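Data first, discussion second: the structure below is written as structure tokens.
Just one protein chain is left out here, and the rest sit where they should.
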Amino acid sequence: MAVVTKTVQVRSKGQDDMIDITEQTSRAVKESKLRDGIVTVFVSGSTAAVTTIEYEPGLKQDFPKMLSRIAPGEIEYEHQKMWHDGNGHSHVRASLVGPSLTIPFKEGDLVLGTWQQIVLVEMDTRQRDRKVILQIIGE
Amino acid sequence: MAVVTKTVQVRSKGQDDMIDITEQTSRAVKESKLRDGIVTVFVSGSTAAVTTIEYEPGLKQDFPKMLSRIAPGEIEYEHQKMWHDGNGHSHVRASLVGPSLTIPFKEGDLVLGTWQQIVLVEMDTRQRDRKVILQIIGE
Partner (left out) sequence: MAVVTKTVQVRSKGQDDMIDITEQTSRAVKESKLRDGIVTVFVSGSTAAVTTIEYEPGLKQDFPKMLSRIAPGEIEYEHQKMWHDGNGHSHVRASLVGPSLTIPFKEGDLVLGTWQQIVLVEMDTRQRDRKVILQIIGE
């Protein structure tokens, strides 16, 4: 058993951008030389999240659209009254989707479905450099 | 320390079906002979999710009802315009709830509350055979 840490650096285009990080995650698991285990995908920061989705142009619009029904940008946020940074909705969306995801791998392969990709979801209102930590544990 | 992989196969009845997989998960942990560790419960596929809930007939209706307020089946989805498979809402619901759940165990027992069961939530519009991977890591 061993722990291997890898980092994925991506630059988002701003609010509602969804970035496919499946390839980087899969490669990191292969490079770790571990055969069976789990990889925890974790985004540092409070205005982005990670999940899985079928990564295609339609859902890249539908998923953020759902988030904007739940936490519209135009309504009042207490966060805004105190900090005036215009991203109250970004924070609550990120906390709802969540910063972490744990995926098993077997014989070096992630157990994802064919139409299931790992994505970073940018909720912040501007371009951000994002750091995703991949903590790989296995044997 | 060791890694043990188990698989749970279930057949869902279609959209909004919630299947209690606590018993299978608990048994898999016992069969692994590991005493202390974590089990990652992961569903392959992009139109189902896993979470915990008090598994009783009322909430089995209330939870999907909440999802249908967030992502109604009747509204327009870009996914639908491109793929015509009628399950845009299924995808966004599944990505929101998420495909993975990690549960600690101590002395061979999952640390669940008495009224807290592990469930697979079917979001797709039809019956599906679902594969849930249990990755058990511990000592």
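Structural remarks
Letters A and B mark the chains in the order given here, with residues in each chain numbered from 1 onward.
Rule of thumb we're sticking to: a contact is a pair of C-beta atoms (placed from the backbone, for glycine too) under 8 Å apart; a residue touches a chain by one contact, two chains touch by 3 or more.
These numbers come from a predicted model, not from an experiment.
Where subunit A meets the omitted chain, the residues involved are 1-3, 5, 40, 42, 44-46, 70-71, 77-83, 88, 91-92, 94-96, 98-100, 102, 133, 135, 137.
For subunit B, the residues touching the chain absent from view are 1, 36-38, 51-54, 56-63, 66, 69-70, 96-98, 101-104, 106, 111-113, 115-116, 137-139.
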